[in-house]
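Sharing a structure with you now.
For this depiction, one protein chain was excluded, whereas all remaining protein chains were kept in their positions.
Every chain is named by a letter (A, B and C) in the order it is written, and numbering of its residues begins at 1.
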């Protein structure tokens, strides 16, 4: 098996394993850049996966057909934004400890999603959707030598959407007034306040965006890979997304890199067993590689002061 | 003590069931749940068939409890026993320990376990209050192995297992033996997911196998198998000529894409439903097969190849039937373990 | 900032009670909307906790690892650290305890303590690394502990698979000399899985309280937790205290794992996912205001609800996930105590 074949196998797998993490981490980026810790990403992903599947099923039932999962993605993002309001209200208005509130979100999302699943379907998992978002070859581009098989063959369109979103988010965060304000709120809310930026409003918007993106991440995973929803659809990906966010130093491009890195490690851990060289490594080392490498990377090269300064603290007007 | 009443009190709810029997049967699923498209579902279908046949009410006479994870098995089994269910099924070999504990604590209970023989360590015999239901999966797997080898155009096939265990090894070795019987040079990729409920990993494994040239993959991975089907559909939609082989039930429906086509070449059916209904009926009639090791093989129609044959090439069924006959006649001894498989290969 | 002691000890109790009430209330509303009868459901839930010695035994059994996991989180929290890695520490503790319990054959008086100690040490080791990285490289402990959870899960599974596996996807059973299981306890609770671990859990509560509040080391750990700068100024070794805090926290978690291995199961099976106990520990600790007694009480709430939810599902047909929702709401309200305090202050003012 030549190197090209290995790459053609691993790279697309890395991309589609990484995309849900990247999307969710972008969500975390909004909220943490605005100063609100979001350990509830896991819960947001769960809500997205659940809504993504349920609305696809519902749309299919209504005869929408192949467009169902796409519309479902949008619905999931909207519902996710609303669901994130829990976290927003608790941690911004009610001044809850943001970590605690995030933990509550995780419990709530899983409990509610499974509760509703049982209510709607009478058992612990939903039906399978018929109209998944399937992989396709991108017409024309997949023929390009070298690049084609790696990036344009057998790919989910959602991956390109995610990639585009990375750059959109990058632009918004660093090149728009909204982004400037968002960052100022996470760095020095009082300064932002004195400059007429409505701190709490910005934070609400940021947390809701994190809900939208987190849910989108979960929904993309659900409608491309898992095809149904159950308690085991999202297990730990949200925490991984948090790691991606920190690893990516709260920067959209960093998130992209970190997400692909995790995706690659994950792809290798399953694909490796059938690849030359990797098959000689005990599978457990491939399995734990992403986590070990993250720790090493955090220790070695990722500086410590990248976190937004005001992160984790509720903003109370006039407090000193 | 208060709890013993509860089992019956739930039954008080609906009146007017004079004709129906008041036999009660319960079932504990493993983490897969009753729509895992695999043996949990199959077992439940068996109970439902039984219930319908005898006009029993779901919820009152027959019900199931879903386990979230292995630690739930024991309390769930015990819960049903405590409720006073007259027969309690534990679905899957993973329930061995839980079944052993519950069986030894409740000598009067009537229990049944699928895919396992639970030994009573004190007597060295299978538990007397448990019906031990096993299947000759290797035999059925042999047949789909034959199909795979006959249908493969690349002479490469794959097998995806759920958890690396004695039970799933039976599937693997049977399949490999069948494929080699047809084509001794065929390449067979084998990988285990490590979980019966991780479709994502299974999909990546399938992706790799297909990419490496396998065109037919058989799975014995419960819920994880859905990952294989997803991957096959993904590829088939893009015009690739790939197939999947299902397990436990006829999975033809699960492989449908583009409206009418299906990626399921065939399935190795394991008639857990028939076996479950059989044990339930015997128990209701006072013939609880406690202590017996019930074996369901080709002969008993406990395993076999699925009814859906749309995707099979002409003449395949006949060839399969020839192999079936030689297994039944004892001409072919299908290997179950790795050692037996090695021997089998040497004997080819 | 509002002053902390505004209404002192009372609020310490009032807020959890109000939160529980609100959580249960919203749970009831949810059931009504979903077409269940909340009264039937809650009474089944309560029956599933109290009605029978079996359920009481099961509740205590469920509480045992929760207490220890909660103590692990609370201990770290008191020293300014957020230990999300209890889950992983629990897994390695479980494995180590079972290994010692099944590989060695010693008299009980040595074997049992040794097995528990093995669990504690393994957990401590798993806590040491995040503590060390935090102290030495200022790597955030949250992220490292999350990573360590996965490493623990996969490594433990791989070790079992490679070295310890017996049919049934699990390790050998431990020797009775390392077991916490007790025929006596099982017989008085109608074959629940109650074991002597609860004695250890209660002991651990006392230890946590004593170490933290009565010893000079505890004083240092708390000081470092509240204010690293002042602690350094006062001559304390901040780094070694951070490491020590994580080590002790990890040891509690490791013992929680030992309870599963030596008490509830007597072996360790290959885990297809996290046990969840470690994550529940976070909630238990927060709900218990990170005090020993609080952790004990909130473990009772958690353990009871979880055990009772089985009966609720069986008898009232309400999915047991309802309990998760109620728990989430309770955490949510406890966290939002500011608003509860604000409202109660309003009511108080209005009343006077």
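Note that in this section a residue touches a chain if its C-beta (ideal position, glycine included) is under 8 Å from a C-beta of that chain, and two chains touch if they have at least 3 such contacts.
Keep this in mind: contacts and distances are computed from a predicted model.
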Legend entry - Options "Probable glycine dehydrogenase (decarboxylating) subunit 2", "Sulfur oxidation c-type cytochrome SoxX", "Heme ABC transporter ATP-binding protein" or "ABC transmembrane type-1 domain-containing protein": UniProt name of the undisplayed chain: "Heme ABC transporter ATP-binding protein"
Legend entry - Contacts of the hidden chain among displayed chains: A, C
Inset, instruction - Decide which residue listed in C:231, C:275 or C:290 touches the omitted chain of the complex. - result: C:231
Legend entry - Residues of chain A in contact with the chain not shown: 171, 175-177, 179-181, 183-184, 187-188, 190-198, 309, 317-318
Legend entry - Positions on chain C where the hidden chain makes contact: 2-5, 214-220, 222-223, 226-227, 229-237
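What we mean here is this: only the chains that are shown with their structure count from here on.
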Inset, instruction - Examine which chains touch each other and state the graph shape they make (line, ring, star, complete, other). - result: complete
Legend entry - Centre-to-centre distance between chain C and chain A (centres being mean Cα positions), rounded to whole Å: 28
Legend entry - CA centroid of chain B to CA centroid of chain C, Å: 37
Legend entry - Contacts with 2+ other chains: residues of chain C: 157, 273
Inset, instruction - Among the residues of chain A, pick out those that touch two or more other chains and give their numbers. - result: 232
Inset, instruction - Give every residue of chain C touching chain B within the complex, in rising order. - result: 47, 51-52, 54, 58, 157, 161, 167-170, 191, 193, 264-265, 267, 269-273, 275, 310-311, 313-315, 317
Legend entry - Residues of chain B that touch chain A when the two form their complex: 31, 33-35, 66, 68, 189, 191, 197-201, 203-205, 207-209, 211-212, 226-227, 230, 233-235, 237-238, 254, 256
Inset, instruction - In the complex, go through chain A and note every residue touching chain B. - result: 1, 5, 8-9, 13, 17, 123-125, 127-128, 130, 132, 134-137, 154, 225-228, 230-232, 267, 270-271, 273-275
